[in-house]
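Excluded from the complex is one protein chain; the other protein chains are retained at their positions.
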Amino acid sequence: MNNGDGEIASRLEKFTNELFPICRSITGQGVRETLRRIGAEVPLRTLSYTSGTPVFDWEVPPEWTINDAFLEDPNGQRVADLRTNNLHVLNYSVGVDKKLSLEELKPHLHTLPEQPELIPYRTAYYQRNWGFCLPHAVYQRLSSGTYHAYIDAEVKPGVLEIGECFLPGETEDEVLFYAHTCHPSLANDNLSGIAVSTWLAKWLCNKEKRRFSYRFLWGPGTIGSLTWLAHHQHSVANIKHGLVLVLLGRPGTFHYKQTPFADAPIDRIAARCLRKRGDEHEIRPFDPYGYEERQLCSPGFRLNVGRLSRVPHDEYPEYHTSGDNLDLIDGRTMAEALVLCQQIVDEFETRECFINIEPFGEPKLGKRGLYNSIGGRAPAERVEIMLWILNLCDGNHDLMDIAERSGYTLETIRELATELTERSLLKPI
Amino acid sequence: MNNGDGEIASRLEKFTNELFPICRSITGQGVRETLRRIGAEVPLRTLSYTSGTPVFDWEVPPEWTINDAFLEDPNGQRVADLRTNNLHVLNYSVGVDKKLSLEELKPHLHTLPEQPELIPYRTAYYQRNWGFCLPHAVYQRLSSGTYHAYIDAEVKPGVLEIGECFLPGETEDEVLFYAHTCHPSLANDNLSGIAVSTWLAKWLCNKEKRRFSYRFLWGPGTIGSLTWLAHHQHSVANIKHGLVLVLLGRPGTFHYKQTPFADAPIDRIAARCLRKRGDEHEIRPFDPYGYEERQLCSPGFRLNVGRLSRVPHDEYPEYHTSGDNLDLIDGRTMAEALVLCQQIVDEFETRECFINIEPFGEPKLGKRGLYNSIGGRAPAERVEIMLWILNLCDGNHDLMDIAERSGYTLETIRELATELTERSLLKPI
Partner (left out) sequence: MNNGDGEIASRLEKFTNELFPICRSITGQGVRETLRRIGAEVPLRTLSYTSGTPVFDWEVPPEWTINDAFLEDPNGQRVADLRTNNLHVLNYSVGVDKKLSLEELKPHLHTLPEQPELIPYRTAYYQRNWGFCLPHAVYQRLSSGTYHAYIDAEVKPGVLEIGECFLPGETEDEVLFYAHTCHPSLANDNLSGIAVSTWLAKWLCNKEKRRFSYRFLWGPGTIGSLTWLAHHQHSVANIKHGLVLVLLGRPGTFHYKQTPFADAPIDRIAARCLRKRGDEHEIRPFDPYGYEERQLCSPGFRLNVGRLSRVPHDEYPEYHTSGDNLDLIDGRTMAEALVLCQQIVDEFETRECFINIEPFGEPKLGKRGLYNSIGGRAPAERVEIMLWILNLCDGNHDLMDIAERSGYTLETIRELATELTERSLLKPI
């Protein structure tokens, strides 16, 4: 990693540090603030959808406002306090201000008996409920007596917000990146994805030229992608490739989850970039659980969207607990993921399909100075490669296919295809 | 095997015992009588086709009536007698009443030199001929002198009859079962198939509800299926699945012969039911010789019809001889085959393809009480399975495909698909 990367690592870390304390949810002030911070880095349009708007089988939920929340034990000690850790409050809790016995309280308490020191992350988006989340160790020490449960919160009509950064390119064909914004103080899941995608968008903003259009979406999980899809059904066809970015800050091997098709261009390109890195990684087939690929790859859409993460959600012990905090992630780990994403983008940007416009036999390379001037010798290797390219640029093969078929590197194929294009023998399609 | 099965074994055995003595052929009194007995067990419609009716490249043959037949040696001893064993007469022999020398007689005698104690089963449907079938041991002891060949038979215009039991179901999609009825006193081939199919039809008659329509055909080999096909060309498309039932009474491993497609639903279901049984069995690819699958899978029809037997026709020594008699088969063996057929039917009855009717993203399982009410935890396994089902019920996959893909059992998939259907998220197709 060079100094530039070190600097980016610092900035990613700073960004996640700033975002960490915010109490996010699928709607509300925390999301708004998060989008504002993202918008300070990249040009962002905030899409607002009014509560109650029908979204396929769903509807946009009421908005959650949380001001304060604590749970006092019989001695007046706060055993849970939003200000200490926003995981302490059941996300989407309605307001409550009640004295109640331990027995009455217990149904509202959530703990992790097997990880007794950690606060669980729990939600109740689609029901009117309230609750507190505690370390099991604390829970076990609770004495009987009267508790004070106080949550200053409202669930009322408002909006659901999605941040969108659309970077038009030379074609309407889009590459989509999605990172979910609904998790409160959880670092790996998914501040890491938010940070990496934001910096990826920044980098793409600064590119002079983009062949593809890029669309970044930062929105809540599930209802966010559904809402966006429901309002963009007619333009969804432009999304030719996509990647869900999650869990990129905790060190661990990269995992790429394939599209349902397993051989979409994003599948081959992601695999290729991972292979290039040289270190261990894992490629897994599509399954219908996970993050936004669930919606984007549903039968009604079946988009070519894969998912890039490091260790997947259900496979690291800190997942959805207070253990997923800033200590768990680091900037260099995110910077590495950013570089990988940049490599993937570069692959798309440089990936081109060409068509041979002199397909009837071989064109006369010699008159363009491309063939050995003295014949009879073995042709220069570059001539052989040009013949591969000319032969396979038949509308069905892209340069990567040609590289794989001919045994030459993509770089070499690309270089010579460019030359052939300049010579008016190929044209990009 | 429970008592019920023991009782069914007895009844199957009784049925084959009753049918055994009848001298069947492709037409005539023996078939008529056989269909009458089947009709005593299940609702049967007899389809009659007049001799001479064109049937593709064939025509319905004249009808054969056989009253008596014997061959007396020079000493007046009967060396062949229809009343002793109807295999003694060449099936479809015309009438003869002739004294003739051994040399004149010999071209009309059929034996099995390699199985000298057995009478062969021989036919002459489509030529005017007569003959006797003898054990080769008897043949070798024939002394010279004058023989009396007497066959009281007629081959004259009449009808060809096919028994049909059609059991309508909820859909017009049909499962076809075919057992041939043309063999005289041969037990395994195919009284066993007739018995098993009859009891299968009885069982299906008594089912309260049938998803598929079932069509049982009992008719002669080759000309029977051809005649039926020729007269039902426009409804043949309803036959979605089918099974030819033969050779099910002689103990031996089950053999399933695939359709020409090798991966038709009947192929997968038959294989699955055989695997479930746990004991040895064999699955073979389609070949164009055999029983009615020859016609049903011909290029003009290519129906999804497999064949279920135990040891195939050309692989058991008693095939087409007097050794294929009631001693060779037993009721329990047939009852086992019946159970297997019932399992196959059950698979079809319970096999369902569904379509996700909320295919745009995931439907909101929570509002239907199907999703964890408190979010943030790993979803219940049933939720994961539902996601598999919703994702793959795209019109291309059936539940078995989903089971295989997801690694859950078909039973589990089916249970949750049913639930999703009840919740109006899937509908059967």
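For reference, chains read A and B in written order, and residue numbers begin at 1 within each chain.
One rule holds for everything that comes next: contacts are C-beta pairs under 8 Å (C-beta built on N, C-alpha and C of every residue); 3 or more make two chains touch, one makes a residue touch a chain.
These numbers were taken from a predicted model, which means no experiment stands behind them.
**Student:** Out of A:205, A:236, A:353 or A:387, point to the residue that touches the absent chain in the complete complex.
**Tutor:** Of the candidates A:205, A:236, A:353 or A:387, A:387 is in touch with the missing chain.
**Student:** Which one, B:255, B:294, B:332 or B:364, makes contact with the chain that was left out?
**Tutor:** Looking across B:255, B:294, B:332 or B:364, the contact with the absent chain belongs to B:294.
**Student:** For the chain that's not shown, point to the residue among B:134, B:229, B:270 or B:410 touching it.
**Tutor:** Looking across B:134, B:229, B:270 or B:410, the contact with the absent chain belongs to B:229.
**Student:** In terms of residues, what is the contact footprint of the unshown chain on chain A?
**Tutor:** Touch set of chain A with respect to the missing chain: 356, 358-364, 366-367, 373-379, 384, 387-388, 390-394, 406.
**Student:** Can you list, in ascending order, the chain B residues touching the missing chain?
**Tutor:** Chain B touches the chain not shown through residues 56-58, 90-91, 110, 120-127, 129, 131, 222, 225-226, 229-230, 233, 260, 287-289, 294-295, 297-302, 314, 320.
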